[in-house]
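I'd like to ask some things about the structure below.
All protein chains but one are shown in place.
Moving on to chain A:
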Amino acid sequence: MPTTAPTAHALADVTASDSTLRRFLHGLPGVDAVGLEARAASLGTRSIKTTAKAYAIDLAISMVDLTTLEGADTPGKVRALGAKAVRPDPTDRTTPATAAVCVYPDMVAVAKEAVAGSGVKVASVATAFPAGRAALEVKLADVRDAVAAGADEIDMVIDRGAFLAGKYLKVYDEIVAVKEACGTSARLKVIFETGELSTYDNIRRASWLGMLAGADFIKTSTGKVAVNATPANTLLMLEAVRDFRAQTGVQVGVKPAGGIRTTKDAVKFLVLVNETAGADWLDNHWFRFGASSLLNDLLMQRQKLATGRYSGPDYVTVD
């Protein structure tokens, strides 16, 4: 589905000026926080067993953006991560590959080489990740650098300072500029850092702002703050992409990131996707998990289903 110029028809006038944009974002219905959390919690109680569980585990593995975003990342570590993304469980060849590896821009070339020919994508964080505190030119250079190195996906952070100060058009223009820098080759994921946005209303506004500006994915968090992806904020973003498609016909993906560590959590998120956005999003083109330790738990659960014996951390790689 083409995602360029999504606002051409339905919502073109919204972004005409700072005041129209503010009027639109503040005109979005307020979020019922208690209802949202209750809904997310009740969807988390579904019992997913046997064949459905096996399907969910394989789907979740194929949706993982295997991530390493540490100051101590070495080329060797990135290569190891790439090998794991391509073949998560070398002892079982039926295990699907993950969706992508997610690295810093300077590691894109190394990662690209490690996953060459496998279909696994390389995602790169950019725009002065994770704080996003840099001049626009610096951010754009960061993006161009990653794209030139071969990144298939760019994970940008929004300027939370400007967003919280109410300068929505500044945030909008920045996303548009980054989208342009991505060109046609890279898909753009926009990170809101929901843990820093204070309210659910702000998360809803940020989601619409990002989608209006042309995001291919909206992503919860960087994984670098205390509160990362939660079922409630992901549910809210799923509602936003559902409503956005209903209004504009443009489908946008969602990526919860950070804090999802167990298979149980991942399956809860998949239930949220299916019940909120719908089965169209149950594909790694439209839904991702930003995670690192989650994959090991998924693999251990997969081994448990296959053998009937509980597995342990000795049977998956340490990364």
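Quick notes
The working rule: a contact is a pair of C-beta atoms (placed from the backbone, for glycine too) under 8 Å apart; a residue touches a chain by one contact, two chains touch by 3 or more; residues count from 1.
The rule is simple: contacts and distances are computed from a predicted model.
Think of the chain that is not pictured: of "Aldehyde dehydrogenase", "Solute:Na+ symporter, SSS family", "DNA-binding response regulator" or "histidine kinase", UniProt labels it "Aldehyde dehydrogenase".
Looking at A:71, A:117 or A:308, the residue that reaches the missing chain in the full complex is A:308. Think of the hidden chain as still there; on chain A it touches residues 303, 308-315.
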